[in-house]
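All protein chains but one are shown at their positions in the complex.
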Amino acid sequence: MNAPTARLPVAVLGATGAVGQRFIQLLENHPWFKVVALTGSDRALGQKYGEGCRWILPGPIPAGVFDLPILPTLPPVGGVSLVFSALPSKIAHEAEAEYAPLGIAVFSNASAYRQETDVPLLLPEVNPDHSTLVHLQRRKRGWSGLIATNPNCTITGLTITLKPLLENFGVRRAFIVSMQAVSGAGYPGVPSMDILGNVVPYIADEEDKMEWEPLKMLGALQDGQIIPAPINISAHANRVPILEGHMLCLSVELAQKANLEEVAQALVGYQAPEISRQLPSTPPAIIRLSQQADRPQPRLDVMSGNGMTTVVGRLRPDPLLHYKMVILSHNTIRGAAGGSIYNAELLLKQGLVG
Amino acid sequence: MNAPTARLPVAVLGATGAVGQRFIQLLENHPWFKVVALTGSDRALGQKYGEGCRWILPGPIPAGVFDLPILPTLPPVGGVSLVFSALPSKIAHEAEAEYAPLGIAVFSNASAYRQETDVPLLLPEVNPDHSTLVHLQRRKRGWSGLIATNPNCTITGLTITLKPLLENFGVRRAFIVSMQAVSGAGYPGVPSMDILGNVVPYIADEEDKMEWEPLKMLGALQDGQIIPAPINISAHANRVPILEGHMLCLSVELAQKANLEEVAQALVGYQAPEISRQLPSTPPAIIRLSQQADRPQPRLDVMSGNGMTTVVGRLRPDPLLHYKMVILSHNTIRGAAGGSIYNAELLLKQGLVG
Amino acid sequence: MNAPTARLPVAVLGATGAVGQRFIQLLENHPWFKVVALTGSDRALGQKYGEGCRWILPGPIPAGVFDLPILPTLPPVGGVSLVFSALPSKIAHEAEAEYAPLGIAVFSNASAYRQETDVPLLLPEVNPDHSTLVHLQRRKRGWSGLIATNPNCTITGLTITLKPLLENFGVRRAFIVSMQAVSGAGYPGVPSMDILGNVVPYIADEEDKMEWEPLKMLGALQDGQIIPAPINISAHANRVPILEGHMLCLSVELAQKANLEEVAQALVGYQAPEISRQLPSTPPAIIRLSQQADRPQPRLDVMSGNGMTTVVGRLRPDPLLHYKMVILSHNTIRGAAGGSIYNAELLLKQGLVG
Partner (left out) sequence: MNAPTARLPVAVLGATGAVGQRFIQLLENHPWFKVVALTGSDRALGQKYGEGCRWILPGPIPAGVFDLPILPTLPPVGGVSLVFSALPSKIAHEAEAEYAPLGIAVFSNASAYRQETDVPLLLPEVNPDHSTLVHLQRRKRGWSGLIATNPNCTITGLTITLKPLLENFGVRRAFIVSMQAVSGAGYPGVPSMDILGNVVPYIADEEDKMEWEPLKMLGALQDGQIIPAPINISAHANRVPILEGHMLCLSVELAQKANLEEVAQALVGYQAPEISRQLPSTPPAIIRLSQQADRPQPRLDVMSGNGMTTVVGRLRPDPLLHYKMVILSHNTIRGAAGGSIYNAELLLKQGLVG
């Protein structure tokens, strides 16, 4: 498929929340999609979005959605055939399943369906072929629409970084410690009294996702099924007092020997699979490898590639496994709304929606 | 030896810096030591301490030192036989070596002599027997005084945590990621523009110390020499926007199997060696094991045991090694000035000084 | 009355919130009061305090209250005759009125009754005589108990500072701008996404209280009624990313001329009225006047006098009014729980309760 000739009308579910607002912002001038409807929290129902939404992003609410009414989260929503879901996971499970049978493609940021064997968990730079799971999904569930998910914000950058290592050298084990921004917990999210001048070494349910989701995405598709990648991951999750950007310290053991230069080259030279290279959200570089001793840093690097590039730095030998490095990814852009939009572009390109 | 009958006169070298001020503060009402002289930065020489020192700790400058003149960092300093050194490492190497030959015991927070085979690197809770290295030191260097050092603030809590694990189960490998407070870099130290709302995944020379110093302290003393403990450590160091308290995420592989309860029991039940149990700086608990899911946290836990207790939390299985946990230690108290004072108490008790 | 011979049993209403926890902490070793009962949020009812309360203060939950059951906020609560109320203002209005008729003295941190003409709004250092309003209150409402309130945390330090100026020189106008800590908004209170690296120049309803409450407290008691002080105040309220301590910039116009030295002397020399000087919560100094150019600062000065002293600094001429200065007060100690306890001590001393 080529780029659509007109902007496809879409809706955003949960548009008043933190990730919902990112969807609205990133879609403002999107060449393929146009937000024509949106849903939001109960207490704001019926109000204009521009008035009922407590906008927490820099810059004004996009003019194009200011007057849209905040609808309840039930289909149909504006008669669209594609929705982005920023719903809380608890609500998402039921709500998204009401859309998919109606011929609507749901691109979901929620964790509700990520573990389902017939639901693709997608990073276009990593596993665009996994989108074909939707055939299985439709057959099995009798849906004319679909649900496609993007992974947890914390391991998005990790999975993108592991992909070229896996392809080139194989990956056996990975030790990861995250330092995550407060925006990852939504709004109001983390109370300021908990995090000002503090670190909280715990995020509910996060470590399980960190240890599992990469395996699905890095897994091979065989006979319409995903065989999880045989990588052993250990994860520690921490919340730190920063606003945007999830950092990860990674130590990794490769399956075959590689010197530092080869590893650096594999990272720098990584390109997305052909199908994902020219999409509107494709960043100039999938991975940027910083040579400076003290980078990446959230304040300086989080907006690399408009928040879609994964920045890797401090690549160096590890005395325990093979290599150490630091990974930074924008949690509400590449790790949430931007990633979900990227997925929708991919499936449109693949002819699976639209 | 018993407790001294009168407070021993001591001096603080580098008393105007961040760690120097902690020495001054912690020694204010110390039962064994009394600060009678101090040295400081060149631009303040000759001024009264209370006027020439830019005091950066909460509360007033202790009255007992307010009027002391700021002296140059050259012996003799007040005719004392015991000094605490908060000198920058570059200066410490030369300066401390001018004190030791004069019969003066130098308790140094600097890294300058930590790697010397004849200089004890001491944590009284861990390796009080290593203090006997001073015999070798005196013989070899012809000193009548001595230099004894305390370790890098970042791995103080780690080494204390590894000690009971080593004793009970053996330790093979440890993976550690630090999240360190800005006070660890002294004053003025980290520029605010670098760290406000940011994380810096790099601290110069820190990781080398983190991977090496614990091995010396956990090593065995044989024939007057230390055989480093055969533990393999991989360290990542990060600076985070908090004021006090270094946090560590640790994954550890034990030499022999132990269940969670046994590990918890080893940590909670750990007691300092007999000689170190009743010193003025001995905390009520060497290690406190938190049962709460999201602890330790710097804001809530850093002052445990007046900043001398190591707080461990989130003890849980690790899918890669054996156990994961989080460690918190006060970097300028237990990890710096408080630790150095504790060492001096130990050597006094052991009859090696005084 | 003299000090009580035994600790008076008291209860804390709303003990699970941020101010409630401060009450619990400050009362732990209080010489006159002992917490024997407490109430808390609905979702924790019936649990032990130590288990149902999400404790957000440094240090452990006091052992003496750990096992107390969390009761509903309805009298009787443990059969006590004195309660401290940390209830939200909405609930406080109704709830506190259920206690007072039962012979119970309610010391309330809520704003619900502050404006009532028969309810004392008290700072023992400032207007201990206003406590006699309780006679009017009892007569008018038929209560055998009473309600006494402490003022908004933000203007506590201001009112204490204005008092000696008013006494010595008269005060005509005051211009104040606050920079307030997040703890002033309770827990969870201010979302971290709103305040990390940010300033919010607005706090709902705060400026009205700031412009009015000082007038009542600085007013004269005539024929059992308070004549508000004729001071004209303009207030701007701001929230800043600090944890504890409300700062105020003040420019003040005096009624009669005074030179800088006289103003400084009035502040430094200020003593509480006789009746308030020897209470358990009386700080060593009511006001501390800092001479350093860049003080007070929350991090360094907020705990002055155990959080009960008001710290004033940067006293200097004002080109528009007469003098400029900066005021710091601990918002959850002097400005909330500590102030309410101080009030209870006062009324006990005055024989109005107990």
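Chains: A, B and C, in written order; residue numbering restarts at 1 for each.
Simple rule for what comes next: a contact is a pair of C-beta atoms (placed from the backbone, for glycine too) under 8 Å apart; a residue touches a chain by one contact, two chains touch by 3 or more.
Since this is a predicted model, take the numbers as computed values, not measurements.
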Displayed partners of the chain not shown (whole complex): A, B, C
Residue of C:C249, C:A264 or C:A285 touching the missing chain in the full complex: C:C249
Contact partner of the left-out chain, one of B:G46, B:G103 or B:P191: B:P191
Contact partner of the left-out chain, one of C:V199, C:A220 or C:L260: C:V199
Contacts of chain B with the absent chain, listed as residue ranges: 18, 56, 182-183, 187-197, 241-243
Hidden partner chain, residues of chain C it touches: 173, 175, 177, 179, 197-202, 211, 232-234, 236, 238, 240-243, 247, 249, 251, 293-300, 313-314, 318-321, 324, 326
Contacts of chain A with the absent chain, listed as residue ranges: 56-59, 196-197, 243, 299-303
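To be clear about the criterion, only the chains that are shown with their structure count from here on.
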Chain contact topology (line, ring, star, complete or other): complete
Chain at maximum distance from chain C, centres defined as averaged CA atoms: A
Central chain of the complex, centres being mean CA coordinates: B
Chain A and chain C: spacing of chain centres that average the CA atoms, whole Å: 47
Whole-Å separation of chain centres (CA-atom averages), chain A against chain B: 42
Residues of chain C engaged with two or more neighbouring chains: 56, 196-197, 243
